[in-house]
Structures are given as structure tokens and as C-alpha cells.
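This view holds just a subset of the chains, kept in their places.
Per-chain numbering from 1; labels A and B assigned in written order.
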């Protein structure tokens, strides 16, 4: 569930971008009283995500439009599946089509990619796939939602949600141990403390500092295995292990088998291709 | 050039999304008076786009940050190229890093893809590559800018800029001829009238209606050739021919050779992968 005021703000901004100056074509070519029905149809297999946003875009233009979701959020559908239906003034459907699709295709694209990542996790392993903060500026909430709909997990939401000490923080703080110590003293007690390490030596420092989560940044597989071994051998403390950097579908299985807890991927949000969804209009006698 | 108030609004929204609740990690781990220098570096070959946005993100956080672009907008650079440098309070650089990069990577990603498309145009042909309205909601202006920086062209900006009669308009208007006629009577005289056709038969109707631009939607190559032939054979009127739908790098050359004027591709903006750019921090004695 996404907060409605957030959705409305995003949709209104997008409608303004596409439509502030009126819709020349629809106004010129279509009568004001022509009614129609529009159907969103998957042109390729995809995981459905964003039906509420898609439908809401038309409602923002005209509250009298009737909308209906025909596929459940998160459902994997085949090409040809009918996802949503809207009925109302043809001009309204034409004016809202592109904006509504731009959201729907992006969100379904992310959910579809996330699902592929999740399905690459081998049975019997316990890793989770997460996103990162590498989201589209202004669209983080709906992209993180799409990640969840796809079956993956979210990482921290923003810089104020949790502690993640990255390479540049370590430079600025003067070392891992010092950074973790300061974080523990000042961060909210509700936040775990995560630290990124670039080598096994840094991992040892992070372990000694009792970081709650250690992120292995761009580790080779052999080093991942060694990292898991060291963590399991460490006495009296068991941090979570996260891997990030260069995550591909192929690597997910081997990382999960290695015993990693969290696999995070920026590509889930910054490079997911749009899902292919068409919008087909038909003239229609509308019945209530 | 993008209008500064637009950039500032986009950046502020993105900063708010990532930073509204403060930056826990930087505030906890880094002293308020620590100074640093940050450098944006290409990790893979890319076409540079968005330096102004990247640098402005830091300036919005702290007007005393010193910023410098080290690579020209539109330049193709190799992996390792240093693109931008910012100097100031370490906390400011750390807080702005992700937001600044999210813009920079997206814009450079689009410019890089656009450049590849443009370079696929064979010498001696005259087609232009354009984007579509399939842009990220809220980011159209900067994505269209990135397309231009990449060397491609923009299609119409929004529904109020020009007439484009698409399949659904034709359904609602009751045919191509009628739609074109109405558009000519009512549209601004500054706008050309474009109509999308799904077959050669529809092309003939569009020609007869004297549409200024005809878009061939998902035409096979043979039909593209036939379309060009018919347009050239048409008496007393020469519309522009545009091709859209399923544009791939491979098809660009053959379409250009066929004599098409415009090749438009939604993937330029909705599915361009992010460019890979790193941000490296160093403690530094800052000199004015």
C-alpha cells in the first residue's frame, strides 16, 4: 500500500508534465461526448505492479471514469493478459494513457526483474534480495514498492533510516573501528549498524567492532566463502553478511549457496527495462 | 541548458527524499568541520551528461561547496575519466553523493545509449533518431536534454506541443481522414500534423489527407520500403516518414538506408541502463 497523497502528488506532477498545455490531438479529433473503454494488456510476460497508480491517473483527470483492476498486484502473467480496464470519456482516456502507462511499465518492469532475481535463489538457502538507494530521483517510494511486489526486500529507505558506513565514510571518519564506535554512540537504537568492507582484513576489523551487518563490496567468490567462514568462527557475535556490487542473475545462486544473508542490487531499480504494456481503446456503450 | 528553477526543484525533491530526516551516518561518524574533496569518475566508457545537475546537488546543500566540471557535456570518455570535482565539508559531500549520482548516472546512461543509436546511422543517410513521450514521470525535461546531449533529437515535448494522431485517436475519431481534417482545422498553425498508420492501406489514406508526417508503426522492412516508394511517388506533397516500434540498434541502419526521415525509440528513455560512475572521497586541505 502506498499513501494516496503521495500517489496523487506523483501523478499530478506527471500529468502536468504531459498535459499542462491541453491535449491538442484529442481535443481536435475527438468529440467531447464520445465514450470509450480502454484496456491495458501485457504484450510480453511480466509481473504486474502499479495497477492502483495506472487507474488513479485516469481518476485524477476525471473522477467519473470507472476503473477496474483485472490482475492482482504481484501476479506473473503471460503475454496477452488483460490487466486493467477504464471506461469514460474518450478524451480523458486518451489524455491519461501515456502518463498512466509510464508509471505502470516502469513499476511492472522493476517487479518483473525483482521476481527473476528472487527466483534465482536456490531452494534451501536463506539469502534475501534487496534494493539499494540507487532509485530514480523522486520515485523512490514507488520503486521500492515494486521491489517488494516482485518478492524482494527493501534495504534502508534513506539516509535517516539506518546507519550504513560506506567507503567514503570510513575515509572521512578515520577508519572502520572509529566509525562503528561513533555510530553506536549516536545512532537511533532502532537502527542496526552496517559497515561496508573492501577486503577480508577490513572484515576482521568490522567483526572486532561488532558491526551488526557487514557488507562485502565487490568480493570475489572465494573471498565470500572465506568471509562466511570467518564470521561463523567469530566468538559470541554473529553479524549479518551482505554482498553488493556487480550482482548478476548468474551470481545469485552461488552467493546464496555460500551462506550470504543479503544480496543487494542497484540494477533492480536503476536499470530495469520497462515492461511492455499496451493500451487498447474501443468505442463502447457504457453501462453503469 | 535547462532552466535553473526546474533543476533546483528536481534536486530539492530528490534531496528531501533521501535526506529529509538527516543523514544519520555522516552526522554520527564524521566531524562537522572535516573538509574533503570528492571526485566523480567514470567506471566504464560513457557519454557525459548531467554535470550541471550533479554539481548543483551539492550547491543546494551548501552554497559554499566549490564545484568544477572536468569533462564537457556530450563528451565520450573512457573508463577512469575524471568527470567532476567538489570540495567542501565532508558531511555535505557524503550527504549529497547518492542524490547527485542518481541524476548523473541516469542522464549519462541515456546520453550514452542515444549516442550508440546515432552512431548506428550509416554515413550518407539522412534519418534522425528521436525520443518519445515514454519518459520517467517527473523527469521528462532532463531525459529529453540527455537525448539531445547524446546527439539524437527530441520528438514533441508533450500533448500540447504538436498533433500526433495515434491508433486510439483514430478509433475515437472515426478514421484517419476525419481525424486529420479535424486536426488541421483546430490545431495551432505552428504544429505539423502527424498520423500513425498500421498498414500500407492506412498510409494511402494519410497521404490523401495530406498529413505532414506519417508514422509507420511496427512495419516490416519490406513494407517500409514500399511506404517510402509510395510517398515518393505521391504527387505534389511530400510528408516526413517516421518509423516507430521495436527499434533496435541493428535495425537503425536498414531503416535509414530505406529512406526513412525519423526513427523514434521509447527505449532511449524508458530502458536505458544507468551509466557507471563512482564518487571517491579524499580528505584534503582545501585551498581557495
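The definition used in the following text is that a residue touches a chain if its C-beta (ideal position, glycine included) is under 8 Å from a C-beta of that chain, and two chains touch if they have at least 3 such contacts.
Predicted model only: the values in this text are computed from it and were never measured.
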Field: Complete complex - number of sequence copies, 2 represented
entry: 6
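Quick note on the criterion: only the chains that are shown with their structure count from here on.
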Message: Quick check: how many Å separate the C-alpha centres of chain A and chain B?
response: 22
- prompt: Once bound in the complex, which stretches of chain B touch chain A?
  reply: 10-11, 13-14, 17-30, 34, 36, 38, 90-91, 93-95, 97-99, 101-103, 105-106, 109, 133-141, 158-169, 171-173, 178-179, 182-183, 185-188, 191, 266-267, 270-271, 273-274, 279-283
